[in-house]
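As you look at this complex, bear in mind that one protein chain is not there, while each of the others sits in place.
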Amino acid sequence: MDYSKQIQDIAAKLFTDGKIDVFVGYRMNGFDDNQVPAVITDPKEVSTLVFTEKSVFNLSNYLKADHTRNKRVGLVVKGCDSRSLNLLLTESQVKRDKLYIIGIACEGVVDDKGQKVQNCMECIIPDAVVYDEILGTPKGKKDYIVNADIKALAEKGLVERREYFEEIFENCIRCNACRNSCPLCYCTKCCIDQETATIYNGSNTSSSAFHALMTWSLHLAGRCVDCRNCEKACPSHLPLHLLHKQNEKVIFGNFQNHLAGVEEGDRGAFYKYSLKDPDDFIM
Amino acid sequence: MEAEVKDKIVSIEKPELVAPPDWKPVIMGILCNWCSYAGSDLTGTSRMQYPPNIRIIRVPCSSRVDPWFIIKALQTTADGVLISGCHPGDCHYISGNYYARRRFLVTKELLKMVGFHEHRVQYSWVSAAEGAKFAQVVKKVTEDVVKLGPLHLYKKENFSK
Amino acid sequence: MARVGVFVCFCGANIADFVDVPTVVEEAKKIREVKFAIDYKYMCSDPGQQMIRDAIVQHRLTSIVVAACSPRMHEKTFRKALSDAGMNPYLLEVANIREHSSWVHQKDKKAATEKAGDLVRMAVAKSIANEQLHEISVPVTKRALVIGGGIAGIQAALDIADARIPVTLVERSPSIGGRMAQLDETFPTLDCSQCILTPKMVDVASHPYIELIPYSEVIELNGYVGNYKAKIRKKASYVNFKTCTGCGACWQKCPVKVPNEYNCGIDTRKAIYTPFPQAVPNKPVIDAEHCTMLLKGKCGICAKVCEKGSIDYKMVDEVIEREIGAVVVATGYDLWDATPYEEYGVGRYKDIINSLEFERMVSANGPTGGVPVRPSDGKVPKTVVFIKCVGSRDKAKGIEFCSKICCMYTAKHAILLHHKVHDSRAYIFYMDIRAAGKGYEEFVNRAQVETGAVYLRGRVSKIYQKGDKLMVRGEDGQLGQEVEVEADLVVLATAVIPYKENPALARLLGISYDKYGYLSEAHPKLRPVETAKAGIFLAGCTQAPKDIPDTVAQASACAAKVCGLFAGDTMKKDPMISTVNNEFCSGCQNCVQVCPYQAIVTEEIPLGHGAKEMRTVAKINEGVCQGCGSCVAICRSMAITLAGFTDPQIINEIVAI
Partner (left out) sequence: MSFSTFVTDKAGLQKLYEAIISKYETYAPVEKFGKYDYKKVSSLKECDPDSPIAMTMSVKPLFFPRSSKIMKYEANSAGTSIRETDQDPLAGQRVILGVKHCDARGLQVLEAVNKWDYIDSDFLKRRANTVILSNRCDKADTHCFCTSLDYDVENLDAPDVAIVNGTNGKIYVQARTEKGETFLKENSSEPMANRITNDELQMTNCEEDLTKQYEAFLSSFRLKMDYKDVNERMAKRFDSPAFEEASRNCVSCNTCAFICPTCHCFKISDEKIKDTGVRYKSYDSCNNVYFTLEAGGHNPRPAKYRRWRQRSMHKFVYYKERFGVNLCVGCGHCAISCPVNISIFEVVNHVASAPIES
């Protein structure tokens, strides 16, 4: 999966035609074979753009930043990235006519060790769902796989699960990097940061971390696209995907196979309902 | 909830913790104004008896219940939470309880995953006519929570027991 | 700092017997914000309320907690007491220590007292976060829109207009009158439908407060109660109504023949037509689907014969706008298509007709001059079989509900048949006879006795042709045996179903409808004419099958509701509604999606102070919002608050125990 040349050509053409002000892609990080995002405003820098299976970060996150706001942006998106982009479009955070989207029919990205990452192995929609042009051969939708970690945890006992998650909340340092690196956390002021006496949770205790992470994951329930930007950003290496994948599993299983950001105009599972939704858990 | 039973109550999530002898569970009941709150009033007017552990909060509609309230209640005062609204199709506000139902399921499953017993958070549909059902629901929730023992997980500073 | 007053009620013995009230008062006094706490025998009594009023002044209280019965009981009473003392009534909180404590924990006084203390603590905590709220007054546009010009619409329009409130009446077809205009004589008095309806139709046309817009449809409704904006599309009639005298020269000369809807297609009308002779307005329209001039550009006869030059083939649809304050929906009903009843041979045998077709035939101005005839050969039938509940009360093939009017009109048809064809005999297959209504039972008896109609309790299993007769095989449940009737004509009392475009109309108006397509009332018993959307009312068969008296009663009820709504220049509204904090709103518009009342719209505000760039935020229309809080719970950035149930209030309650 190497589309570096194509992306360079497209970006160069977009700049020449005056169609974009900024291009967001990937470039080499300069010290090993990993890549970092590249936010390019100068057409000369186009030659640094690359795209391989090391292009990990979800770039739609950059659409909420200063230098892309209200600008015309060219953007590279993989399957999962395009789903978060789709949600940003639906939730009116970006305007479609200001974007030029290069979709990728993604074959999965790899981690530092060259291993295919878990979310790509379990990926259901590898092809970009929204794009102006698509690179690679679309492979179509795959079957839903319940996350392996969730499956393993669900089989464990209550006490064991509690112990495991207690470690997670204990080790959270409340830096909010997970939230800030999430492309879908664009709120003008996050609820966790709002200061009302008695409900403010600025402290770093495991109870605050529990509160913040639970609230966060419930706000992303039915919207999370499993790009795992949060995990990449977490300085404590917490397995944050567990919270999201658990919600995704419940939502997919119970709400008509709902997957976030796949369909245009779909706002997420909590913003619609069906009369057929399960009712048996209610007395 | 006789004393001799209570001595043996341990927290289901943290078996190493035993409930103090004077422990009484607190159940936070969040009821919608039009059906369940009216139903609970009917329980009162019909003089049906139920355990005194529930503390009732009135909200206009079950869709007003942010999952955040559940988390907050579990983190502070409550050992269990009961949320009750109108039966599907009966919502005073047309569709509120349908949205709420989705959130409730996801919240419940998520809490289950991170180590809360599923009986800590329970839901019911109680209509304004179902005074007897409300009494039954409260009885069941209270009994369930007594069995689970005190809740110790992620309690906020002033409530850590 | 908050200064809370707590008033604990004994409620005679109701509370005091099972809750130790003085202990509750002592508990309340321990709370930091509580500056005054007292108990009294009956808080809701005048002296009790006086205590509250006095304490407010004396102790400079900033909020009040009354621990008594359910807030659903006396919240209004105590709010008024606060108001009288010059305090904002919404600074009141009620702790429900009767229904939620004393009455349900009668065996354990200690626990009940403890719980009552907690409930007071919760109410105090909530009251601290209470804010002053003011009733919202919404200006009202005093004009009503009535959709549908049948008897329901006519009655509603006349009643409203008689109260000197302008009404816009929109009718889809060229003339008002609706289904009732198609009827011959009406049960149970057998007075002529036309005779009682036509004067009302004329009244509508001539009423100074009624604006009649025929041949048009409502295509858009925006706004909220008291302040709706409706867009109405006037279909092109190709006839200038202003100059047309209704002389009839045009339709007499028109060469194009089209099946006549008014007569259920039994005869024909012209391409330029008035639906029936008594039409109001009595002006012809051109049926664009059949007029050869409009289709092919050839003909033009009507324009030639029109002395006034009223024909205008270039006329186009016109959209007009009206500002209105309330809507009455009276779209009426259709008849169910009985094709699924294959065993009856519906569609195969010409001599099976539905009751409306029969009604037209026996009607004096009908296609057959008031005599029923067999469609197959034009002969007058001697034996007529009426089958009731065709489609109604039939979950398998038709519709589950009872169409309500068929029992009565079938009895009427039996009588009318007897009047028109004296030597005829009617056989009526029925499931039950539902004749609940003033004079109804007598009417059915009259049909049986006077006309000799044979009532057979049972279902028809098969109809087949034998020669030129139809053999109707059915069961006589009372004799418990099979019967076969040799019929000249079979009349099916098919089910009454809602107007087919009801769902589309409901979506357009933002109201709900049931699985059959009937529009839903706000409450099946106590609010049968209102819809869940304030300011929209239902009249007639658009809500459920009804006979004429019920329809007229409901239409008048709608009129009363509309007049009540318009009684003042502004409407008062509960202030417990949602508001958006622009600073926090990120403009995701998910709230717009979940609002059941379409109360949320968007607006553009500057990105920052003085900035030129704009951003989108949500805006709640206070006239429409009903205060359910759906939007509050789904707003991730907590930009929306619901007055009276704000996050701080509820969190305060949660942590207060």
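Order of writing sets the chain letters: A, B and C. Residues in each chain are counted from 1.
We take it that contacts are C-beta pairs under 8 Å (C-beta built on N, C-alpha and C of every residue); 3 or more make two chains touch, one makes a residue touch a chain.
Not measured: the values here are computed from a predicted model.
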| item | value |
| --- | --- |
| Omitted chain's touching partners, listed by label | A, B, C |
| Full-complex contact with the absent chain, from A:T16, A:N70 or A:S236 | A:S236 |
| Hidden partner chain, touching residue among A:Q6, A:T52, A:S92 or A:T205 | A:T205 |
| Option from A:E167, A:E263 or A:D279 whose C-beta touches the chain left out | A:E167 |
| Residues of chain C (touch criterion as defined above) contacting the omitted chain | 29-32, 34, 583, 608-609, 655-657 |
| Where the missing chain touches chain B, by residue | 76, 156-159 |
| Missing-partner contacts on chain A, residue numbers | 29, 31-32, 34, 36-39, 57, 61-62, 65-67, 167-168, 171, 173-177, 180-181, 189, 193, 195, 197-198, 200-205, 208, 229, 232-239 |
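Quick note on the criterion: only the chains that are shown with their structure count from here on.
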| item | value |
| --- | --- |
| Averaged-CA centre spacing for the pair chain C and chain A, given as whole angstrom | 46 |
| Centroid spacing, where centroids are CA-atom means, of chain B and chain C in whole angstrom | 38 |
| For chain C, residues that touch 2 or more chains besides their own | 594, 634, 647, 651, 655 |
| Sequence positions of chain B contacting 2 or more other chains | 72, 95, 99, 103 |
| Of chain B, residues touching chain C in the complex | 26, 28, 33, 37-38, 40-41, 43-45, 47-50, 52, 55-61, 63-66, 69, 72-73, 76-78, 92-96, 99-100, 103, 135 |
| Chain A contact footprint on chain B (complex, rising order) | 12-15, 67-68, 71-72, 75, 88, 95, 98-99, 101-111, 113-117, 122-125, 137, 140, 153-157 |
| Interface residues, chain C side, partner chain A - complex | 583-590, 593-594, 613, 616, 634, 636-639, 647-648, 651-652, 655 |
